[in-house]
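Have a look at the structure below, then the notes.
For this depiction, one protein chain was excluded, whereas all remaining protein chains were kept in their positions.
Here the chain labels run A, B and C in written order, and each chain numbers its own residues starting at 1.
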Amino acid sequence: MRRLRAEILNSRKFGAFQSITLVAPEIADRARPGQFVSVAMPEDRRFILRRHFSIHQASRRGGWAGTLEFVFDPHGPGAEWLAEVKAHHFLDVIGPLGRAFAYPRAPSNCLLVSEGHGASSIFFLAQELRARGKRVDMVLGASEESHLFKPIEAKRLSQTIIVVTADGSVGARGSVMDVVPRAAQGAGTEVIYAAGPRPMLRMVAEFCMEQRIPAQVAVEEEMACGTGLCFACVVPVIRKDGSGYDNLRACTEGPVFNPARVFWDRWTSEETRAIPTPPEGFPSVVSSWPG
Amino acid sequence: MRRLRAEILNSRKFGAFQSITLVAPEIADRARPGQFVSVAMPEDRRFILRRHFSIHQASRRGGWAGTLEFVFDPHGPGAEWLAEVKAHHFLDVIGPLGRAFAYPRAPSNCLLVSEGHGASSIFFLAQELRARGKRVDMVLGASEESHLFKPIEAKRLSQTIIVVTADGSVGARGSVMDVVPRAAQGAGTEVIYAAGPRPMLRMVAEFCMEQRIPAQVAVEEEMACGTGLCFACVVPVIRKDGSGYDNLRACTEGPVFNPARVFWDRWTSEETRAIPTPPEGFPSVVSSWPG
Amino acid sequence: MAGVKQSLSVDLEGIRFASPVVAASGCAGTGRELAGLADLRRLGGLVTRTLTFKPSRGWPGPRVAETASGIVTGIGLQNAGVRTFVAEDLPRLARTGIPLVASVGGASLQAYIRAASILRGERGIAGLEVYLSGPDEENEGLPFYSRIDRMAEVVGAVSRLSTVPVFAKLPALLPDLVPAARGCIRAGAHGLTLIDAVPGMVVDVRRLRPRLGAVVGGLSGPAIRPIALAAVYRVAQALPQVPVMGVGGICTAEDAVEFLLAGAWAVQVGTALMVNPSAPTEIAQGIAQYLHAKGLASPDDLRQQMRLTGERHARGASAS
Partner (left out) sequence: MAGVKQSLSVDLEGIRFASPVVAASGCAGTGRELAGLADLRRLGGLVTRTLTFKPSRGWPGPRVAETASGIVTGIGLQNAGVRTFVAEDLPRLARTGIPLVASVGGASLQAYIRAASILRGERGIAGLEVYLSGPDEENEGLPFYSRIDRMAEVVGAVSRLSTVPVFAKLPALLPDLVPAARGCIRAGAHGLTLIDAVPGMVVDVRRLRPRLGAVVGGLSGPAIRPIALAAVYRVAQALPQVPVMGVGGICTAEDAVEFLLAGAWAVQVGTALMVNPSAPTEIAQGIAQYLHAKGLASPDDLRQQMRLTGERHARGASAS
């Protein structure tokens, strides 16, 4: 994990997304698929937290050696600001952060499932898997065409690819889970990797558990530090021995988790309680508790 | 007083200053010397208050009809941001604000004294006085050359001019008060107008009172609304009948005041009291009082 | 969504605001200033600056210092006294036709009673708001809110002699707001205003001195919004039947909706008026659009919404 002032080599739009390529050798050399970087916001702004983005490309050799690419969807103040920063300006970047996807040891058939910007890390993973001689198939989902992530490049990276959009503007109409079973069967899938919104990850996880297919998912959770200091970004993960669960930091023990061990009921539940259940380890009488 | 989205016609640097010219007919038509405008800051910034600037030029007729110019010294976040805004962008502007300088009825000799950006409104005043057939003489002061306000134009506007800088980098070395008496005598001054830092205004005021020369000064006081809502910008002014004083709003009853009635001891005192004297009208026991 | 007949008006114990967006105390001037910048008649209502029996010149300057997403002000309730207000400002304000809430302050129980008595029965005054952040002569100059019994005494006395609904304005600076809120209601208040500016300070490191003549002033603006929201939420949870006006850092319709969802019956806008004189109108329009999008008829409906989402939601699924 390094922090540096990284020059923007270029910043360009594709579809709804913005792609930024940085000169960041210290990060690029170490970066692996599933890891992410954090970018500082300008000091005079109202929004103060760093923003976090999966690493989409990290070139160790060749003409692009030492460069790093991330891709995002400028929908809020931070990402909108970032999308406006011009080439040759510098960003305060920390990375690579978090645990990467693990590669299967034996040669195996890998199905890579993603939705929206989740595809960013999945493309990086696809490359690395192929470089290791694995078969890669893809299911690529999006809300609509402009949020569909580089379908042409996806074809280049994978044996077979199925595209789905919620509005049917391109590919099949529906959600990725409508096609994952078919894709897995057709490709003789042995390992599944997924990145995208929580409900989608949960459905993929449940499918993998039924089918006993080993899997890894990359999650997103609100982060403050991104470096393990604050415990803001926790995901409830069931212990190996099944004796309850622990809240693990997505930025440090994650963002890649084994979906079979994520405590989905708890993590995806968003009950709004007037008075929430108190932190475990504390009494049930909690009338107020900051911090 | 109007509020409008005004287009920047141009923005340019001179010396340490930045000058912005706006297309703002509704304001320009009403603007008079001593009045000011307020400019809104961008919404995503940490600093939220509008910034206030004296009107330097307001053209009612001719090629520049409907335009308005203000000049400032970009030394803090707000002014620095403003100095970066390019031509043809729009600003949220309110104006003209405050009471203008009053013109002498009889034909008279006017000495205009200013320091630093205080000269901005003084130049506007000089024009209007000359258009009314008054004699204008000037004392123009600054910390050093780059903060000296358009000396060439000043010569054009006035019968005689004396330039002083604190470091002697141009004109005489010293402060404006070193030369005001001489200037006043030489020009047979009947009225004095002044704008600039508080200590300088106070010295000019004391000189005018001794010499019984009628005068007007334009003050600056920290403002929140600039429109009379909040009573943040008050200046202590002694009542006509001498029965005590009132805190008058610089943005509404000012920024131009009769220096003979400003309660200088109170306004320029900055005693730091661990527990300050309570607001008048309230008990002397005040251990804490927000708002 | 069509079909739902929509209205922005709210009723707080008989005070009928045409929109739930009210100008906060001390931030809307005397009615003269905003003219030309904003149409006062489009305000839901207006709370006057705090009026005291005796005139007050307020604190020496400087009276405002800017801070991150907020301002610290030390005005010191400068006002010409309640009598002058009634004679000079009230007629002009009354002409706008919007409900006026008069804020009353004082340094002793007597002072409150005197001020309130002068306002008693004044036509054009729809309600009173009791300012409780001032120093209490009878309690070592500590703020009235530092003792629930003192708050109750003052609020009770004002309520007894008032012919219009009375709102107690509470600070955020209490370990637990609920007992204080209950105390004020039991004493006779009809509703509550939450929150007053939060004590704050800024130091000038160049000049080695406090920026404000008052040394400690009140922090307001977006910086305090989450504090105000938590205060409103807690009181509304405990006293759902009590009308609460939420105030603190509200600049946009979205900010206002946060307060209405948290349990406020109406909102007040202070600091935002300094920056954007037409903020209240824009906020009211935005609330109307939000209600329309959610298919709701009135701001009152929002109060129920957060409690209604008791069941589990899949993350990422939008509620609308």
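Basically, a residue touches a chain if its C-beta (ideal position, glycine included) is under 8 Å from a C-beta of that chain, and two chains touch if they have at least 3 such contacts.
As the structure is a computational prediction, the values presented were derived from the model and not from experiment.
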Residue in contact with the excluded chain [from C:R57, C:H190 or C:R234]: C:R234
Residues from subunit C at the interface with the omitted partner, ascending: 67-70, 72, 142-143, 145-147, 171-176, 198-203, 205-210, 215-216, 219, 221-227, 229-230, 233-234, 249, 254, 257-258, 261-262, 290, 305-306, 308-309, 313, 318-320
For subunit A, the residues touching the chain missing from this view: 1-3, 40-41, 46-50, 94, 221-236, 246-247, 252, 266-267, 269-270, 272-283, 285-291
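The rule is short, and it goes like this: only the chains that are shown with their structure count from here on.
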Central chain of the complex, centres being mean CA coordinates: C
Separation of mean Cα positions, subunit B and subunit A [Å, integer]: 56
Euclidean distance of C-alpha centroids - subunit A vs subunit C, Å: 44
For subunit C, residues that touch 2 or more chains besides their own: 69, 222
Contacts with 2+ other chains: residues of subunit A: 46
